[in-house]
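Have a look at the structure below before the remarks.
Every protein chain but one is kept in place in this view of the complex.
Coming up: chain A.
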Amino acid sequence: MVRLVTHNLLACHAKDCNTNNFPLVFQNVQLEIREAEFNPGFIQSFLPKIEWNALVKTAQELGDTSLPIDQPEMIDDELLKNLHHVLFEIHIVEGAMICPNCKHNYPISDGIPNMLLAEHEIA
(Lines give C-alpha, C1' and ligand atoms only; values in the text may rest on other atoms or scores of the structure.)
Protein backbone atom coordinates (compact mmCIF):
# COMPACT_ATOMS: atom_id res chain seq x y z
CA MET A 1 0.00 0.00 0.00
CA VAL A 2 1.13 3.54 -0.52
CA ARG A 3 0.81 5.32 2.75
CA LEU A 4 2.00 8.84 3.50
CA VAL A 5 5.02 7.46 5.32
CA THR A 6 6.29 6.15 1.96
CA HIS A 7 5.04 9.12 -0.02
CA ASN A 8 7.16 11.35 2.24
CA LEU A 9 10.27 9.54 0.95
CA LEU A 10 9.53 9.37 -2.78
CA ALA A 11 10.74 11.99 -5.25
CA CYS A 12 10.57 12.32 -9.02
CA HIS A 13 13.68 10.93 -10.71
CA ALA A 14 12.94 11.60 -14.36
CA LYS A 15 15.79 12.87 -16.52
CA ASP A 16 16.81 16.48 -15.74
CA CYS A 17 14.13 16.82 -13.06
CA ASN A 18 16.18 17.89 -10.05
CA THR A 19 14.36 20.80 -8.43
CA ASN A 20 10.84 21.11 -7.05
CA ASN A 21 10.48 17.33 -7.63
CA PHE A 22 9.04 16.66 -4.15
CA PRO A 23 6.44 16.01 -2.84
CA LEU A 24 4.61 14.20 -5.61
CA VAL A 25 0.96 15.25 -5.86
CA PHE A 26 -1.73 12.60 -5.59
CA GLN A 27 -4.31 12.56 -8.37
CA ASN A 28 -7.58 10.65 -8.85
CA VAL A 29 -6.95 8.61 -5.75
CA GLN A 30 -9.03 5.91 -4.15
CA LEU A 31 -8.42 5.78 -0.40
CA GLU A 32 -8.95 3.17 2.23
CA ILE A 33 -8.67 3.78 5.95
CA ARG A 34 -7.33 0.75 7.82
CA GLU A 35 -6.55 0.67 11.49
CA ALA A 36 -2.92 0.00 12.36
CA GLU A 37 -1.20 -0.70 15.65
CA PHE A 38 -0.26 2.56 17.41
CA ASN A 39 3.46 2.78 18.02
CA PRO A 40 4.18 6.18 19.61
CA GLY A 41 7.85 5.37 20.28
CA PHE A 42 8.55 4.79 16.62
CA ILE A 43 6.72 7.92 15.52
CA GLN A 44 8.61 10.04 18.00
CA SER A 45 12.01 8.92 16.79
CA PHE A 46 10.91 9.01 13.15
CA LEU A 47 9.57 12.59 13.47
CA PRO A 48 12.88 14.44 12.83
CA LYS A 49 13.24 12.66 9.49
CA ILE A 50 9.82 13.64 8.17
CA GLU A 51 9.51 16.50 5.70
CA TRP A 52 6.82 18.21 7.74
CA ASN A 53 5.51 20.70 5.18
CA ALA A 54 5.15 18.00 2.54
CA LEU A 55 3.29 15.75 4.96
CA VAL A 56 0.84 18.44 6.09
CA LYS A 57 0.19 19.66 2.53
CA THR A 58 -0.41 16.13 1.25
CA ALA A 59 -2.66 15.19 4.16
CA GLN A 60 -4.73 18.31 3.54
CA GLU A 61 -5.04 17.46 -0.16
CA LEU A 62 -6.43 14.09 0.92
CA GLY A 63 -8.91 15.80 3.24
CA ASP A 64 -7.14 15.36 6.59
CA THR A 65 -6.55 18.64 8.40
CA SER A 66 -5.57 17.23 11.79
CA LEU A 67 -1.90 18.30 11.63
CA PRO A 68 -0.76 21.87 12.45
CA ILE A 69 0.83 23.86 9.61
CA ASP A 70 3.96 24.55 11.65
CA GLN A 71 5.78 21.62 13.18
CA PRO A 72 5.08 21.87 16.93
CA GLU A 73 7.98 21.71 19.36
CA MET A 74 5.85 20.06 22.01
CA ILE A 75 4.90 16.50 21.12
CA ASP A 76 1.76 15.42 22.95
CA ASP A 77 -0.42 12.34 22.69
CA GLU A 78 -2.94 13.97 20.42
CA LEU A 79 -0.25 14.93 17.92
CA LEU A 80 1.22 11.43 17.97
CA LYS A 81 -2.22 9.91 17.37
CA ASN A 82 -2.92 12.28 14.49
CA LEU A 83 0.49 11.53 12.99
CA HIS A 84 -0.12 7.82 13.39
CA HIS A 85 -3.38 8.11 11.48
CA VAL A 86 -1.93 10.28 8.71
CA LEU A 87 1.26 8.24 8.25
CA PHE A 88 0.03 4.69 8.71
CA GLU A 89 -3.76 4.40 8.35
CA ILE A 90 -4.55 6.22 5.11
CA HIS A 91 -3.91 3.79 2.25
CA ILE A 92 -3.84 5.01 -1.34
CA VAL A 93 -5.06 2.02 -3.33
CA GLU A 94 -5.49 3.43 -6.84
CA GLY A 95 -4.59 6.66 -8.59
CA ALA A 96 -1.38 8.42 -9.50
CA MET A 97 1.36 10.66 -8.19
CA ILE A 98 2.30 13.66 -10.34
CA CYS A 99 5.66 15.45 -10.20
CA PRO A 100 5.07 19.13 -9.34
CA ASN A 101 7.96 20.09 -11.64
CA CYS A 102 7.95 17.94 -14.80
CA LYS A 103 4.40 16.54 -14.39
CA HIS A 104 5.59 12.97 -14.78
CA ASN A 105 2.78 10.57 -13.83
CA TYR A 106 3.61 7.66 -11.51
CA PRO A 107 0.58 5.34 -11.45
CA ILE A 108 -0.59 3.46 -8.35
CA SER A 109 -2.34 0.16 -8.87
CA ASP A 110 -3.51 -2.28 -6.17
CA GLY A 111 -1.62 -0.17 -3.65
CA ILE A 112 1.74 -0.42 -5.44
CA PRO A 113 3.27 2.75 -6.88
CA ASN A 114 5.09 2.31 -10.16
CA MET A 115 8.28 4.39 -10.10
CA LEU A 116 9.74 2.85 -13.27
CA LEU A 117 10.74 5.17 -16.08
CA ALA A 118 10.96 4.48 -19.80
CA GLU A 119 14.51 4.18 -21.15
CA HIS A 120 14.58 7.74 -22.57
CA GLU A 121 13.31 9.22 -19.28
CA ILE A 122 16.13 7.82 -17.15
CA ALA A 123 18.72 10.33 -15.97
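Criterion: a contact is a pair of C-beta atoms (placed from the backbone, for glycine too) under 8 Å apart; a residue touches a chain by one contact, two chains touch by 3 or more; residues count from 1.
Convention: contacts and distances are computed from a predicted model.
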- Message: Leaving aside the chains you can see, what is the UniProt protein name of the one that's missing? Options: "Ribosomal protein S21", "Tubulin delta chain", "General transcription factor IIH subunit 3" or "Methyltransferase type 11 domain-containing protein".
- Response: "Methyltransferase type 11 domain-containing protein"
- Note on the structure: Out of A:V2, A:L79 or A:A96, the sole contact with the unshown chain comes from A:V2
- Query: On chain A, what residues meet the omitted chain?
  - Reply: 1-3, 5-6, 8-13, 22, 34, 36-37, 39, 41-42, 44-46, 49, 51, 91, 110-117, 119, 122
